[in-house]
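Reading through the structure tokens given below for one structure.
Every protein chain except one is present and positioned as in the full complex.
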Amino acid sequence: MALSTQSTTGHGQAAAPRRTDRGVIGAAAIVVFGTAGYFVFPDNLALLTHIISTMLLVLAIDLVTGYCGVATLGHAALFGAGAYGAGIAAAHFGITEPLTMTLVGVICGSIAGLISGIVVLRAHGLAQLVLSIAVIHLFQEAANKASAWTGGSDGLSGIMPDAVFGRFEFDLFGQTAYVYGVALLLVTFVLLRILVRSPFGMLARGVKEDPVRLAAMGASVQSVMIRMYIISGAVAGLGGALSAISTQVVGLDSLSFTLSAETLVMLVLGGTGSLYGAMVGTVVFMFFEDTVSAANPFHWLTIVGALLIAVVLFAPKGLYGTAAAFFERRSRAGKGRDGA
Amino acid sequence: MKRFVLAVAVAALAAGVAHADTIKVGVVGPFSGPFALQGKNFKAGIDAFFALNGKKVGDHDIEVVYRDVPTANPAQSKSLAQELIVREKVQYLAGFYFTPDAMAATPLLQQGNVPMVVMNAATSAIVTSSPYVVRTSFTTWQTASPIAKVAKDAGVAKAITLVSDYGPGVDAETAFKTAFEKEGGSVVESIRMPLSTNDFAPMMQRVKDSGAQALFVFLPSGPPTLAFVKAYNENGLKAAGIKFLATGDLTQESDLPALGEAGLGLTTTFHYAVSHDSPENKAFVAAAEKAIGNPAELSFPAVGAFDGMYVISKMIEATNGKQDAKNAVEAVKGLSWTSPRGPVSIDPDSRHITQNIYLREVAKDAGGKYYNKEIQTFEKQGDPGLAALKK
Partner (left out) sequence: MQTVLSIAVDALAYGMVLFIISIGLSVTMGLMRVINLAHGAFAMIGGYFASYAARDLGLGYGVGVLAAIVGTVIIAIPVERFLYRRIYGQPELTQVLMTIGITFCVIGIANFAFGPTLKTIPLPQMLQGSVDLGFRTIATHRLFSIVCGLVVAGALWFLIERTAFGTRLRATVDNAAMAASLGVRTQVVYAVSFAVAIGLAALGGVLGAELLPVEPYYALRYMVTFLVVVSVGGAGSIPGALIACLLLGAIDTTGRYFAPEYGEFFFYLAVIVIVTLFPRGLAGRFR
């Protein structure tokens, strides 16, 4: 196909244009898989939309964990803030236009990102992990307390989004929600792709590699990280808003430690520090969870556990990271032969 | 876009056609995770129904499709319910252990032309969220109100409430308070405890300091129950004669062996005890115990599921296998039958089950097995929570 010729023409050139090609491939892959999903699983669109909203959260975690080296078990706070933001806007303020709801979710997610960033970035390692856990518990407890606004543990219902552009209704079959989700994912991917390769993205990577040196070079480590947290919040909030719009309900689980931990596992499974890793990890984990738990709900936890152990033992860089490294080695070996 | 419209039309057509032979029922419940035991009870109740009544209604076979939502997760519940309706083409949705999971799926019912039979979720408001919801379990209001009368009859004038700080807990608190004040008693303090609480000693101190003669408690069934009952005994509240009042969630049969001696004498009100003495219940328990494998695991969600299947079978009978949610629900309004728990009926206005609520005391039988011994019956209790909702 056209895609493969593009990647081969890039072969052997300088690194930068090759990477651009990979970005194009990524965007194309989203379109291809998105379209394929629509036609191959036409009855499963609700699940696929659920996967996309989770994927956005995993991408958000990747921004701070993979690119900045922050260890967090509380990132669902950002996702939940977006979901509740969009949900409350619709249920209490009558803002039912989907694009506006999405925007509200993004803003709420960024604010939550700012708040949790301020707290979480005060420590490193284990202490940071514990701070993030404290943050997610505080968020969840606050939502539980504010039950007049959030519906508490009964969940926030009564979210009735309008049709997109006044034409496409969110209906039982979930086509609109799915297409909307794929579009959001595509836009996010392109923007994030630009972001991580921008000078700012490089700075963030530098922060991860050697914060002391960066500080010595005059960059403000703290400000880079906080800005990344806000961006991450926007992405997670987008995922939350998509979840609120597509399922028309928001529950306390969207602000839970469990969701935070599960999504972190998805990221590590796919491979940190790469947008593809985040997406691959989410799809594999959720697809696995769905099939195994439908086949045998009583034992799926054991099987998922075994999968995680196997990944650490045999694919330590995550599924995508290991595969990428494998092909890198192959192509380098091939190049070596060409030169000889 | 043409394909889009076409797909919708085809799917809608498929949904509308009457299936002659196999009728699918989608059951959503916690089949893995910390609440797997309750999901197992759903399954045991459904299997018991099939064992006693067969899998056929008229010429229609019933097929049950299970979907797993391990913990309260409305978004997941909704997408699974959607999948059940669209892909599996189920004609009935059932199950639902947690309120938010049920609430999430109710907006689908009208469009999907599917009735929902709630087999557990106990918040009053669920039945009001869609006219296609029927409930065969109980509400927290329904089970918590009668115990206020028990307290009053036992001469308690001042009581204290302790509940877990989440929806059902707050429901229980309000229900008990409303009923107890109506009886002329007063609730001196209402304490809400975080769900994650595992050490209850400080609360027990608070109960002692409050001067209440009885404590009313609501906790979700599970590990905290054990710690709470132990704290009640060990901190001298039992010795001080402070009465222990709760809904039956706290003394569900599967937790009794773990409670052991500490549980003896606890009084609770609930809609079902596995020990209920009736031929219907004996037959049900025998079948359900066989279905669940370990008899010690049988608990109240099983009876909700059993009666839920009964209601669904009546719906199938009434519509002769056609997918017709409106008439199916219409057909069971006012339906009354003898359930394993005693005489029950579906209230035509609320579509919630009217049933006897029993006062029980944890006792030990001759074989050393702990059970809930029914000692008083409150007949034909409706759901006071709905009345409170309307105010």
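To keep things simple, chains are lettered A and B as they appear, and every chain counts its residues starting from 1.
Rule of thumb we're sticking to: a residue touches a chain if its C-beta (ideal position, glycine included) is under 8 Å from a C-beta of that chain, and two chains touch if they have at least 3 such contacts.
Source: prediction; values computed, not measured.
Asker: Missing chain touches which shown chains?
Answerer: A, B
Asker: Looking at the full complex, which residue from B:A36, B:V65 or B:A388 touches the chain that isn't shown here?
Answerer: B:A36
Asker: Which is it among B:S137, B:T174 or B:S254 that touches the chain not included here?
Answerer: The missing chain is touched by B:S254.
Asker: Out of B:T22, B:Q205, B:T338 or B:T377, which is the one that touches the chain we can't see?
Answerer: B:Q205
Asker: Consider the whole complex, including the chain that is not shown, and state which of B:E63, B:E88, B:E183 or B:E297 touches that chain.
Answerer: B:E297
Asker: When the complex is taken as a whole, what residues of chain B touch the one chain not shown?
Answerer: Spelled out for chain B, the touching residues are 33-34, 36-37, 40, 165, 191-194, 196-199, 201-203, 205-206, 209, 222-223, 226-227, 230, 234-236, 239, 254-255, 257-258, 260, 294, 296-297.
Asker: Where does chain A touch the missing chain, residue by residue?
Answerer: 65, 71, 119, 122-127, 129-131, 133-135, 137-138, 141, 145, 257, 261, 264-265, 268-269, 272, 298-309, 311-313, 316
The working rule: only the chains that are shown with their structure count from here on.
Asker: Roughly how far is chain A from chain B, going centre to centre by Cα mean, in whole Å?
Answerer: 36
Asker: Taking the complex as given, what residues does chain A use to touch chain B?
Answerer: Touching chain B from chain A are residues 42-44, 46-47, 49-50, 141, 144, 147, 151-155, 157, 171-175, 243, 247-254, 258, 293-294, 297-298, 300-301.
Asker: Sort out for me which residues of chain B touch chain A in the complex.
Answerer: 4, 7-8, 11, 31-33, 36, 39, 66-68, 71-76, 78-80, 82-83, 85-87, 99-100, 103-104, 106-108, 111-112, 123, 125, 129, 165-168, 170, 194
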